[in-house]
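Written out below as structure tokens is the structure these notes cover.
Here the complex is missing a single protein chain, while all its other protein chains stay put.
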Amino acid sequence: MSHRIAILGASGYTGAELVRLIATHPEMEIVALTADRKAGQSMAEVFPFLRHLDLPRLCKIEDVDFSAVDLCFCALPHATTQQVISALPRDLKIVDLSADFRLRDVAEYEKWYGQPHTAPELQKEAVYGLTEFYRDEIRGARLVAGTGCNAATGQFALRPLIAAGVIDLDDILIDLKAGVSGAGRSLKENLLHAELSGGTHSYSAGGKHRHLGEFDQEFSRIAGRPVLVQFTPHLLPMNRGILASIYVKGDAKEVHATLAAAYAEEPFLEVLPFGALPSTRDIAGSNYCHIGVVGDRLPGRVLVVAVLDNLTKGSSGQAIQNANLMLGIEETVGLRLAPLFP
Amino acid sequence: MSHRIAILGASGYTGAELVRLIATHPEMEIVALTADRKAGQSMAEVFPFLRHLDLPRLCKIEDVDFSAVDLCFCALPHATTQQVISALPRDLKIVDLSADFRLRDVAEYEKWYGQPHTAPELQKEAVYGLTEFYRDEIRGARLVAGTGCNAATGQFALRPLIAAGVIDLDDILIDLKAGVSGAGRSLKENLLHAELSGGTHSYSAGGKHRHLGEFDQEFSRIAGRPVLVQFTPHLLPMNRGILASIYVKGDAKEVHATLAAAYAEEPFLEVLPFGALPSTRDIAGSNYCHIGVVGDRLPGRVLVVAVLDNLTKGSSGQAIQNANLMLGIEETVGLRLAPLFP
Amino acid sequence: MSHRIAILGASGYTGAELVRLIATHPEMEIVALTADRKAGQSMAEVFPFLRHLDLPRLCKIEDVDFSAVDLCFCALPHATTQQVISALPRDLKIVDLSADFRLRDVAEYEKWYGQPHTAPELQKEAVYGLTEFYRDEIRGARLVAGTGCNAATGQFALRPLIAAGVIDLDDILIDLKAGVSGAGRSLKENLLHAELSGGTHSYSAGGKHRHLGEFDQEFSRIAGRPVLVQFTPHLLPMNRGILASIYVKGDAKEVHATLAAAYAEEPFLEVLPFGALPSTRDIAGSNYCHIGVVGDRLPGRVLVVAVLDNLTKGSSGQAIQNANLMLGIEETVGLRLAPLFP
Partner (left out) sequence: MSHRIAILGASGYTGAELVRLIATHPEMEIVALTADRKAGQSMAEVFPFLRHLDLPRLCKIEDVDFSAVDLCFCALPHATTQQVISALPRDLKIVDLSADFRLRDVAEYEKWYGQPHTAPELQKEAVYGLTEFYRDEIRGARLVAGTGCNAATGQFALRPLIAAGVIDLDDILIDLKAGVSGAGRSLKENLLHAELSGGTHSYSAGGKHRHLGEFDQEFSRIAGRPVLVQFTPHLLPMNRGILASIYVKGDAKEVHATLAAAYAEEPFLEVLPFGALPSTRDIAGSNYCHIGVVGDRLPGRVLVVAVLDNLTKGSSGQAIQNANLMLGIEETVGLRLAPLFP
């Protein structure tokens, strides 16, 4: 049986990634695609790589017949998202990929995103979409808030360690390297090939990156007390992939054993043998996350490295994984695609 | 029902690409993987991007039980291939990805590859593997010879035009731009990132590239008289993809109409609207080939541009398409994966 | 003695390249830099790679004291340029890098650029800036029109061959591969790293690229009769460099000998040994142009390949070479920088 899917915001990278994945998903069928400024165009015009697919033409949100939709992916900018979702039918299943419903406390939303939350009642309904840790809630949820891609990467490495109490909670440092597709299709000088390729720089350094809101919320919740991490993202000349180098204090073997045990049964989370470290090249285009652990010459220092594809496991793949749960489909359906290498 | 598959030469890029594609193929199961120098290793060690798969360990060819194999992909270097296939059971279905059985005339093989063919009797049996043009022969074949990746790209653009007699057969020029994975995993200075990225150069120019042997054979066969093309490949700083800019003389609209008609029913060959030209970015990681046609300000000049992924439609995807036919599986099974963009 | 230099349009890539080169030019001193929308900013803010230099702050054109300027480089968009230069003092030496004064016949300008030329009297004064072929005129000129970067590449390969009558004038084909900096700092989706890297496509194909106006003008002038070439540019995932694969009909050895003789004394034009072909990697960041010639298996077909850096020899380096002549400085001063490799 095929579930009827709508994608709002299909002209961005996460929207296109949803279409790419659903193209070979045996139990989902795309019935509506929206893109306000490109309404009327075909997906083949906006994304020629999808031209072999038989897809509905792009339309405006108001032209979608939501009564014929089983689940809606919302891949719109934050702030806009709140308004759009507020106007959708209240019984429509929604997986949101924006930042609008990730933070439980709307005061935190205002702090990190610089404007008041306009749909606090919807926030109460929302379930945080880190599938592996919120499966049961997601299964029963109507509105699931997809996580930040950087936030997902850091949490996969750290949640079991914080929960097990095997690391120092006051000295966690995340040095993250991110591919450029995470910045979306926005037209900025520093995203041009001529300016981005062949070099690297850090951005939002010093505790200013918005995904810190998610780290603070989730890690403090697990620990039962405030946990504030240090976090520096860097932009790399690569299109897909995040590599998080996470420096913690604890016993390296215990850290490894904790992660290996936590993820032993997880279909998409692979913990490498102790001492092996992952590469973003090995997960590109897939829903897999690889995690490695190594000790240091300095006793008590541990490096945990996690990699995932920001567009797949970090957003659209995660979104489909959540949608599978919400629709009663086996969780991994449509997501077993192997990474693309080289 | 699952067909049992062996892959000889699984430690190279085309071998890995076969594994990647078969990973989500519902009717094939990998039962043997060989790599002489890496025998004993797991695929996860050789290609960590495949670590989520449950695969047989790499072994030597002599350790494969071919009686338990339904079809064998052979992804070995040329010359070696002849020897290996000569020693395999004579009733084993084989799809070869090397250059060893592409040229019907073993004298041509010797001319282009610089050494005598040592298995001329096998050559007689071999069917040229350009699926869309040899479907019937492939369906009944025991040994299919996969085409060169450049040779496939040029043929998709030119075969219908030569067959229909709509272009000047004495003035065909192929200026081809190829990604670096076509050179394989060989260790050469000019394939290093430091030397290849950020620049381009031509190679094997002046009529020396070996895929000319295939062009000569096939185009002359179609035309019923010698057709010799001019062909210059260029190496580009990209990993996957071939773009062939093909300059012919004829009527642009007629050229377009001929290609559109020829491929109207083909699942993997997409002819763009007249005047639109394709990009390699739109087929990366997929089995699709996009073809565009544009006229010129100079009357009678036509540019045909074809793009495909050298590792997929140009070799391993084509190989699986052929294997599907040989095994009685629907031709497109396992090959409908959408390209990866961005 | 130091000549006082102004650069109008210093916030684009050709403007920045002028600054980079003048930084080590012993006989030029920058006294004014303009950028209308960024007036008031320092160059270090706009181009941090220039922060070690002691440069005047960006200002508006109307704030420049041209009486204290010996030569002015104009690196503004076409159309704007005509207006700006019309308002400058009539005795000011100007090297223009735009397309506005390249075409002698203002009707041709209107044809290729889609709007009437508004300063036809200035056009009469302008000298076409391909240094090696217009040295004497440039030395005495007040206004020099820098060539298109693609146009320069093609002309270096073809001018001596047309002049010597050693190739068929009715069958010249230029398949050109261009790096992305040639498109400037403009914000377009297809120039984003995520969309450009890892792939290639052709653009302005079919006789639509504006640099054809220069080819037509110059080649016809040399030949004394109309010469119209076929020209297809392709955009490559590299920042600097143009490689032009030029297909002509003639005798390969004679073609090579003609080029070698023509450029024997040229400081920046290097003709490689017969059969050797150049790479864009070998001229990046420099004022050098490398040219190679190879024959073909098809008698009478010849491939000439020319490479240069579009920002240096193709625009800003050429501009300084011209300025040197106009100011009575030895032509190569400041331009002997070796390419950057890797």
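Letters are used for the chains, namely A, B and C, taken in the order the chains are written, and counting of residues starts over at 1 for each.
Methods note: a residue touches a chain if its C-beta (ideal position, glycine included) is under 8 Å from a C-beta of that chain, and two chains touch if they have at least 3 such contacts.
Since this is a predicted model, take the numbers as computed values, not measurements.
Only one of the listed residues, C:Lys38, C:His234, C:Arg281 or C:Arg301, touches the absent chain: C:Arg281. Contact with the chain that does not appear here is found for just one residue of A:Cys72, A:Ala284, A:Ala323 or A:Ala338, A:Ala284.
Considering the full assembly, C:Pro339 is the residue among C:Gly146, C:Gly207, C:Pro233 or C:Pro339 that touches the omitted chain.
Contacts to the hidden chain, counted on chain B, fall at residues 13, 180-181, 183, 185, 187-189, 191-198, 237, 239. In the full complex, chain A contacts the hidden chain through residues 173, 175, 177, 194-195, 197-203, 205-208, 212, 228, 230, 232, 234, 236-241, 243, 245, 247, 275, 277-282, 284, 294-298, 301, 303, 305, 342. Where chain C meets the omitted chain, the residues involved are 13, 16, 19-20, 23-24, 47-53, 181, 197-198, 239-240, 268, 270, 278-279, 281-286, 288, 290, 336-342.
Going forward, only the chains that are shown with their structure count from here on.
Nearest to the global CA centroid, when each chain is reduced to the mean of its CA atoms, is chain B.
Rounded to a whole number, the gap between the C-alpha centres of chain A and chain B is 36 angstrom. We define each chain's centre as the mean of its Cα atoms; on that basis chain A and chain C are separated by 45 Å. For chain B, residues that reach two or more other chains under the stated contact definition are 197-198, 239-240, 278-279, 281-282, 284, 342.
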